[in-house]
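What follows is a single structure, and I will ask about it in a moment.
The complex appears here minus one protein chain, its other protein chains still in place.
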Amino acid sequence: MPRLTEDPLKTPLIIAGGKPMSANKTGNWRSARPVIHEEKCTGCMICWKFCPEACVTIEGELPKIHMDWCKGCAVCVQECPVDAITLENEEAP
Amino acid sequence: MKKTLMGNHAAAVAVRLARTEVVAAYPITPQTQVVEALAEMKASGEFAGRFVKVESEHSAMACLVGAAQTGVRCFTATSSQGLAYMHEMLHWAAGARLPIVMAEVNRALGAPWILWTDQTDSLAQRDTGWLQFYCSSNQEILDTTLLAFKVAEELSLPVMVNYDGFTLSHTYEPVDVPAQELVDRFLPKHDFALALDLADPKAFSALPKPQEYFRLRRRMAADMGRAHQVIASVEDEFARLFGRSYSAVEAYKADDADALLVTTGAPASTALDAVDELRKEGFKAGNLRIRQFRPFPAEALRAYARPGRNLVVVDRNFSMGQEGIFCEELKSALYPLKERPQVFGTVAGLGGGDITVELLKEIWLDAKQGRGDALQPVWMEDAR
Partner (left out) sequence: MTVKTSIPQDEKLSAGHLACQGCGATLAMRYALKGLGTDTVLVIPACCWTILAGPAPLMSVGVNVVHSPFACAAATATGVSHGLRARGNEKTAVVAWAGDGGTFDIGIQALSGAADRDEDIIYVCYDNEAYMNTGIQRSGGTPAGAWTMTTPGAAGAERPKKDLDAIIEAHHPRYMATATPAYPEDMVRKFKKARDIKGFRFIHILSPCPPGWKYESDETVMLSRLAVQTGMFPIYEVEEGRFKLNVPVAKRKPVAEFLRRQGRFRTMGEPEVAAIQARVDAAWDALNKRA
């Protein structure tokens, strides 16, 4: 079995990091995806406001859900006042 | 300047001289006067640091963990039950590599309730990653507290300065209080490389992977190993500046001795009288004082190990199911030697019983004559 041979005094004393968690893509946690129907969207940004992932951004007048991180909790679907977001099967086109 | 100070006040004076920035402490007998003296110095303006009157010892150490993480010089003092209550935080302070200094006034642990001295409280913290020193005089308490800050800051490890409850904590002795400018030269403003930086936010003590944790522990062990050198060079610098020298193991008339007492704390100064009396009576007696317990000075102790010359350890502490802790550690230090001396263990003065010159003489004479059980300690009753 391997032994540690590097000089221990050249290894870190602590690991204090500040690298953003966004390096961790959580999109694959999802079993269903929220889809914004732009024709219905009023741009009220309630979906942005209530996203627990902070993965909805404001692009001009409209919200955009970033699927790299969206876990599919569907809070946005539930909270959208005009039903402009639907939850679709992950496999659906 | 010479002053007559009790041990607790000597510790408090050192904390003031070190320009300690944050003190957090909770009162417990026999440590209380450290806290009171600092509160008084704070009220009079003599002490410029902050004094947080926390609601428990656990919070005292937690407060210092937070403060030390910002890069300030920190101190607390406690004793016995208080130290036990702090235990979780001792591991945390060391693991986070925070150079916190603590005065620990040795007092026995309950149950039953007991107020007087015994080292089991601090020795039971041996695996927490704190450096530990055991003082034998009030001068040494002041000096070791100053040394402790420097050593802690060089190693990024916390340091515990231990001294006997009442025997030292409440006893007045003449103490040379060094001049502030000299202390300032010895202890410049603390600049902590691992401190949090508001301009560069990071998470401290966040969950690592097991492999990373393993390496962090290995690094800590390596720094403990390096500590022997660092302490020695800080002690050298201290001696140059202040004219008083200290070392991990302090030998007294050991060179030609037929057998050696091995002592710690205040009884180690009583042992010097015992050795002198025995010498007057024609015996070649000697004493080894273990001043530094973590890291354990195994190499320094091996230098005094001669086959045929018995060693007898006087432990005012006990590890249940094993033996006196200094005895156990000494035996383990000597084990790698091909030829080893006989090591006898004695247990004396638990809970504050007197360890007198007479008692120490008797222990030495027994050891010299090989009267003792190498397998288990002899329990010496308080002679009074």
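List of remarks:
Order of writing sets the labels: A and B. Residues in every chain begin at 1.
Keep this in mind: a residue touches a chain if its C-beta (ideal position, glycine included) is under 8 Å from a C-beta of that chain, and two chains touch if they have at least 3 such contacts.
All figures in this text were calculated on a predicted structure; none of them were measured in a lab.
Screening B:A111, B:L198 or B:M320 against the full complex identifies B:L198 as the residue touching the chain left out. Contact between subunit A and the absent chain runs through residues 15-26, 29, 43, 45, 48-50, 52-55, 58, 60-61, 66, 68-69, 71-75, 77-79.
Even with one chain removed from view, subunit B keeps its contact list with that chain: residues 21-22, 24, 49-50, 52-56, 58-60, 62-72, 74, 88-89, 92, 196-198, 201-209, 212.
The rule is simple: only the chains that are shown with their structure count from here on.
Between subunit A and subunit B the centroid-to-centroid distance comes to 52 Å (mean Cα coordinates, whole Å).
Residues of subunit B that touch subunit A in their complex: 96-97, 156, 194, 200-206, 208, 212, 214-216, 218-223, 226. By the touch rule above, subunit A contacts subunit B in their complex via residues 4, 8-9, 11-18.
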